[in-house]
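Only a single protein chain was left out; the remaining protein chains are all shown in position.
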Amino acid sequence: MKAAARGGEVVRLEGVSMVFGAAGSGRQVEALRDIDLAVGRGEFVSLIGPSGCGKSTLLRIVGDLVSPTGGTATVNDKPARQARLDRDYGMVFQAPVLFDWRTVQKNVELPLEITGAPAGQRAAKAQAMLELVELAEFGGHRPWQLSGGMQQRVAIARALALDPAILLMDEPFGALDEMTRERMNLELHRIWGQTGTTVIFVTHSIPEAVFLSTRVVVMSARPGRISTIVPIDLPRDRSVETREMERYFKLVTEVREALRAPDGESPGERVEDLARVQAEGLSA
Amino acid sequence: MTLAAPPARPASTLAASVRPVAGFLMVLLALVVGWELIKWFAGDPWRYPSFLGTGIAIEHTPPFHLNQASDINLPHVWDVIAAFAAVDAAGHSGFESLVGAALFTLRGALVGFALGAAFGMALAILLVHVRILERALVPLVVASQTIPIVALAPIIVVGLQAGWFGIAIVASYLTFFPVTIAAIRGLRSADPRAIELMRSYAADRRSILKNVRIPAAYPYLFTAFKVSATASIVGAIVGELPSGFREGLGGSILLGMQYYTLSPADLWATVIVAAGLGMVAFLAVVVAERLTLRNQRPVGTLGA
Partner (left out) sequence: MTADLLVERGWRQRTSAGAAQQARDIVPPVVAFVALIVLWEVLVRALNLKQFILPGPLAIAAAWQENLPVLVSAATYTLGEILAGLAIGVTAGIVVGAAAARFGAIRGSLLPFAIVANSVPIIAFAPIFNNWFGSDNQFSKAMIAAVLVFFPVMINTLRGLLNVDPAALELLRSYAAPERTVFRSLRVPNSLPFIFTALRVATTLATIGAIVSEYFAAPRGSLGQYIATQSAFLAFERSWAAIVFAAAIGIGLYLFVVALERVVSPWARVQTAGDQ
């Protein structure tokens, strides 16, 4: 696996803030304010919050797809930009973003092509990744022949192809139905257990966040802030039974309450925030 | 499909509209400069005791010689402009006669376009509502687009002997096919959920047509209109060629060909006016599109 940071801290965000809109234009939006967060090696951290709280923006700051207007993002003991150039992380988006013109296996090989790995190595690695996500016999298929859930599994296989230190996931199961989603949660949990990759996971779903994570970071909107961090002390190995545990329900309730009233605001105010942010065309 | 309010117009709209025009003019300018540059390097010798009346003498022999750049084959830009300004025996300037010819051609093309578009939309509405007819006829209509219909134009115009109306027939034929196909696609593209909504109000078919299907068809229709506008003009010009008409642009082109050795600039002036007519027709459709669709989602610049 790609060398993770010594000292066990893979990601460190200090005072990160993000303001959209040109200075002096009078139409600035503060998407993130003063975010401090440290993610340890092997952790599974979920970011959860209402629309407009900046969680997707925060994920992209970690991945150096967006540059923060303030603060620093350190990934693997390097600035985020260097981590991206060194290809230290893999990213999974809400849409699978597979290339129609490539077979499933060739899609998984894409990152390996970019790093210039020789053909034999690429094929072997892609096969191994497809086995990991249990799609080994679909290597020769085309993306459109697979269901949504299967396509996302291919996207995950691709994201893991370079053995990244971190996996960044932006609501990857958001487009799936509930039952498929629960199955995918189990899959992802298994894969995480097998690879030991550190994961930062953005989601809208409280049950999903609690089921998958070691810690749940609850964010609030306008401006985006971390309002609470809920440690998830469920057993390390989770399964279908986990969802029926009493501790699980308590944690879900804890997260829900943290979401409901961050910093003493009333729900009514928050609805207004959402509408305003959406009207300005900015989404988290 | 959201039923949201239209987005507020950003202040950059004016700039966004001006930029393509500026780009177009720049390429045009580059072409004109290139034109004269080619003549400078490979054309006929330049001998002007007083260049364009400015009193500056120019004497230049180009180093190379390209037959296509000779004064006969590629008259100087100012000679072409002079052809526009030259006044004939009847007192009309070249520009006036050419514009007159263009209007003659345009009349036929326009009437044909209107007829073809109306008939095309009517047929499309029929086909959309009668499935079996659609399955039978649409493949034929699509296949017919590969037939070089424009090649028929002279036959039709000569045979019908109906003057400029024959040209209109040609133009309507050329308009009809793309409009029918686009209209069918557009009418079918209406959001089924919106149709379901209308049905839940017990709206009748005509109401659904008017309120949901036809507005959904606009973008497709305008794409087809842009194609048809050009096609109608081409059909009109081509239709005039063997027709004996001298009033339209086709006739002017033939005249220009006949007297080419005497006055090459005349043919060029005619061709430029024909090009201009095509562009004007196209831009008219673009403007109509902008006006009709101004409250819908924005299309790309020129949206061709």
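In this document, chain identifiers A and B correspond to the written order of the chains, with residue numbering beginning at 1 in each.
The rule is simple: contacts are C-beta pairs under 8 Å (C-beta built on N, C-alpha and C of every residue); 3 or more make two chains touch, one makes a residue touch a chain.
Note that the coordinates shown come from a computational prediction; the quantities given were computed from them, not determined experimentally.
Note that the undisplayed chain, when the full complex is considered, contacts A, B.
Considering the whole complex, the residue from B:Ala42, B:Ala82, B:Val99 or B:Leu152 that touches the absent chain is B:Leu152.
Listed here are the chain B residues that touch the chain not shown: 19-24, 26-28, 67-68, 72-73, 132, 135-140, 142-143, 145-148, 150-152, 154-156, 158-160, 178, 181-182, 184-185, 220, 223-224, 226-227, 229-231, 233-234, 237-238, 241-242, 249, 253, 256-257, 260, 267-268, 270-271, 274-275, 277-279, 281-283, 301-302, 304. The chain not shown here touches chain A at positions 63, 65, 84-87, 89-91, 93, 95, 97, 99-101, 110-111, 113-114, 142-145, 151, 168.
Basically, only the chains that are shown with their structure count from here on.
Centroids of chain A and chain B (each the mean of its C-alpha atoms) stand 52 Å apart.
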